[in-house]
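The structure under discussion is supplied below as C-alpha cells; questions concerning it will follow.
Note that one protein chain is taken out, while the other chains of the complex remain in position.
The chains carry the letters A, B and C, assigned in the order they are written, with residues numbered from 1 in each.
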C-alpha cells in the first residue's frame, strides 16, 4: 500500500449524482489513499440534478457538464484537464462514454458489467485508446487481500489441480416488488440489458471464480428464473459449469433469498486442498490442506501475505469493502503514473468475458439448459 | 421423548459385524432410549466373522446365523423370536433380506439407499408384509429436532411459498484413492448400484430437501463426475432441480471436497423468509423473516418447539447424530407397539423416491444434462 | 470406545424420579454403550412418587425402595444385588447415600458438587469403601473428546508453560424469579449448600480448568452477587485466580446472562500457543500455535486423536453432551470390571477440591475479595 503522497490525479465522473449509490463508493475509494481528486463531472443526464450535484461535490460550475461528450472534448483540451474518468451510470450508458473518453486519451474507470449488450463490449474492446489511455473495470472483489492470496495459492499449486468450484452470491433485497432508483434500472431490460440478477451480481461471482482459479470456461448450463410477478429480468440464477481440464462448477446468484445480504462466497477444491471465503467477513479465509486440520488465514497475518496482497492495518483490525475498492484505485494510479503494470487489475477483456457469460447463460436458459459455449 | 421403559423389543441384525461402521451406530441408536434389545444376527456373510461378531455382541450361539433367510425362518418360528430386524449391509444386499423379513412378518429397519437397483425398490414396495409388518428407512437427518421444526415452519406457511432450495452434502474422505472396507463397496457398482456419491450421500441431501419442503420434483438436470483416476462411480454430483409450482433447487454432493467432513447443509427460501441449517452444528438453525433481523433458533428452546421435535436435554447442551438416529428407533418402537402412526418416519415410498432420484440423475448426466423426470 | 458387549452391570438409582432432569440423563448415559442395567431405585423421598417412578422404569416392586439405607442393605445382601448406584439427588442428599453405599461395598456414581458442605466432602473422602468399592463424580465435561485432547496437549507441552486461563459458564435461565423444581432446590441454601451459581456451574468451570491445565490453585479473589430480588444464593460469580508457578486465571459463571444457554467456554494460553473450546459446539477446538495460523481441530479427525479421546462416529457427525456423559459410564464400567484404572475419571479428591473452591470463593467474597487459599 502506498504510504507516499504524490501529486493528485485529477478525475471526472459520469453519473453518480444525488441519490446514486455506487458513485459515492467510487469517490471514497478514489480518496482513501490520496491519489485522486475530483474536479469535473457529468453527474446526471438531468441538467438540474447535474448542476446541484456538482455544487454539492465542490466542482467548478464550468466543469459541471450535462453531456459527457462535451466533457470529454472540453477536458481533453484543458491544460489542467482530467486524466481519468469514472463511469458509474446504468449499464446501457457505459459504452458510449467509455469509448468517448478512451478516444479522447483519458483513462477510464468503469463499473461492471462492461456494457448492456455483448456487441457493445466487443466493439469497445477494439477501440484504440488515444495516447495509450488505460481501462479499469471495477470488479472490486478481486482486490480483497484474501482473494489475492487465494489466487496466488491456486497459481502456486498449493491446492493441486482444481476439481470443483462452488460460487454463490445471494441477496434478499428484491424478494418483494420494490420501487426505487436502484431497483428500477436493474430490473429494466432497456437499461440493464438481457440479464438482471445475472448481470448485476452473477458477473461478480463469475469474475471472482475466474480471478482466483484461472480456469477457462468450456460451457455452461443455466436455469434463470424470475420469481416476482411482473419482473422482466431474472432474479435467480442457477448455473452448472464445465471448465477446460475437467473441473466442474456451480454458480448460484439470487436477489430473492431472505436472510442473505451480500452473501458472496467462493469455495475451491483441488486434489490436495480446499479454500473457503465469504465477503461478509472478508478478513478470514479457510485453507484446508487435505489430511490436516483446517487453518484460518487472516488478512494481515504473515501466513496470508503474498503478491498483490495489500493491507493497510494489522490482522484483527477488520478491513472491508471500501478498502478493497480503494485498492483498485490505488493500483490504477500506479498504472496511470507509469509506475506499475497493474497485472492484477480487471481489464476490458474481463469485461468482454463477463458479457459473454451473461449471453451464454441467457441463451442456455432459453434453450432449456443446453450446454452452451461462451 | 419417551421417559418410560416398556418391555424391550427383541431385534436382530443383518450385516454390522466386526469392522462395519453403520451397524455399530444402529446398535447405539436402538439402545439409547431403552426400547430394543439385540438377540439375533446374521452379522456377516463370512461364517467366521459372523460367529465371532455374535460372540462379541453377546448373542446366543444358536441365534448367530450365517444366512439371513434361515434367520428369518427360524426367528419367525420361535416364540421369543425377534420382532424387528435391522439391515445394514451394502446396498446390493438390502432387497433380499428386506423382502424375506417382511414376508416373515418381522418389522424391518433398513439403511439407505433402499436398494442397489430401482427395479428392486419398486418390487419391494409391492411386497405384502405378513401380519402388517412395518418398514423404516433410516434417513436419520430427518429426525434432527430442527429439521422437524423446519418442516413444520414450511408446512405452516411461515416462509410463504417456497421459491429456491439449496442443499449440499460435501465430504472429503475420497479425495485420494483410498482402500478400506467402507470405501471399497461404496465405489463398486456391483455393491452400490449405479450411483456412487449420489447414492451414498446425494440421496440424503435429496431426502432432507423433500422432507422439509414437501416439494414435488418435476425434473432434474445432472452433471456427475468421477475425479479420482480409476474410480468407477461418481464422486461429485451437480444437479439443478425444478419442482411443481415453479420452485427451483440446486444440489451438490461431493466426496472430493477437502475441508468438508460431513457438510450437509440445507437452505430454503420462500416469499416471506428463509431457513439455514448445517448438520455439523445441528443445534442451531437460522430463521430469516424477510425485513427483520435473522434469528438463531436453538434446539430445546421454546421457539424451536413443534410437532415431532423431540429433545432429550435442554438448549445449550448439544445433541448430535446419534440422538437423531435414536429418535427414529424410539418412534418406530411406538409404531411397533401400536401406539403411534409414525407419520414423520421415512417409508418405503421415500426409499423408492430416492432410487428414482438416483436413476434420473444418472440418466440425465449420461444424456448431457437433459432435464429428466423422476 | 468399547464395541463389545459384556454382561451388564446391574445398578440402582437414588433420586431421579418423575420430573427430575439429571436422573434421566444418567439413565441414557448408562444405557448408551450397553454396560449397565437399571434394576433398583430409591427414586424419590416421597413414597408415591418412588413407586410410580419405579413402575415407569420397569423396576421390580420389591426393588423399588423409599429409603436409600434399606436399599443399600438389601441390595448388598442379594446375590443378584446391584453392583453400582447412581446418586442424583439435590446436593444435601449426596453425602449420606454415598457413604452408605460405599460402606456396603457398592460402587458409587455421584452427581456434582460432591456434597452440600465442605466438611461432609472431607468426611466422605475418608470413608473406607468395603471391598474396594470405587467412586465416580460425574464432571461430565471432562469426557468431551476435545477436552481430553486439550489436557494431553497441555501435558505434552504443546502450548509451553501456561500463563493465562479464561473459563466461563454463563446461563440465562434464572434471569427472572422462576419457580420450578430445578430452580427451587438450586436456590435454596438448605439443599444446595452455601453456593448457588458457584456450586451448580462454577464448580464445572473450575473442574474443567483444572482437568485441562493441571494447574494447582494458590488463591482466589471472588465477587459473588445475587441479582434477583429475594434470591438467597449467588447467581453471578466473578473470580480471579492465581496458580502455583505464576499463571493467572479468570472465572465467570452466571445464571442471569440473557442469550447464554449453557455457554461453558475454556481458553488456555501458554508461552507457545493457545486453545479455545465451547461446549455448545463441542466438536471443534481452536489450536493457535504462536506465529502460525489458527487450526480448527475436529473431534474424530486424526489431528484430534489422543489418550482417552473416545469417539463413536466420524468427524463431521456431531457428538454431544450425552455421549460425553456416557463415556464416563463406559470407562467406569471398565473400572468396575477391573479392566481399567480409569485414570482420567473424576474422583472423590476432585469433589473435595470443588467443595474447597466453593468455600474459598464464598469466604473471599464475604471478605471483600480478599485473596483466599483453597
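What we mean here is this: a contact is a pair of C-beta atoms (placed from the backbone, for glycine too) under 8 Å apart; a residue touches a chain by one contact, two chains touch by 3 or more.
Note that this is a predicted model, so its numbers are computed, not measured.
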Residue of A:129, A:263, A:293 or A:351 in touch with the missing chain, whole complex considered: A:263
Residue among B:11, B:287 or B:371 that touches the chain left out of view: B:287
Selected from C:11, C:169, C:206 or C:252 as touching the chain missing from the view: C:252
Given A:25, A:50, A:174 or A:328, the one touching the chain that is not displayed: A:25
Residue touching the undisplayed chain, where the options are A:282, A:354 or A:369: A:282
Residues of chain B in contact with the chain not shown: 287, 291-298, 301-303
Residues from chain C at the interface with the omitted partner, ascending: 159, 163-164, 166, 168, 172, 175-176, 221, 223, 225, 227, 236, 238, 240, 242, 246, 248, 250, 252, 254, 256-260, 267, 269-276, 286, 288-290, 294, 368-369, 371
Residues of chain A (touch criterion as defined above) contacting the omitted chain: 3-7, 21, 24-25, 27-28, 31-34, 56-58, 171, 260-263, 279-283, 298, 300-301, 312-323
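Just so it is clear, only the chains that are shown with their structure count from here on.
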Centroid distance [mean C-alpha coordinates] between chain C and chain B, Å: 34
Between chain A and chain C, centroid-to-centroid distance (C-alpha), Å: 55
Distance from the mean Cα position of chain B to that of chain A, given in whole angstrom: 43
Sites on chain A at which at least two other chains make contact: 294
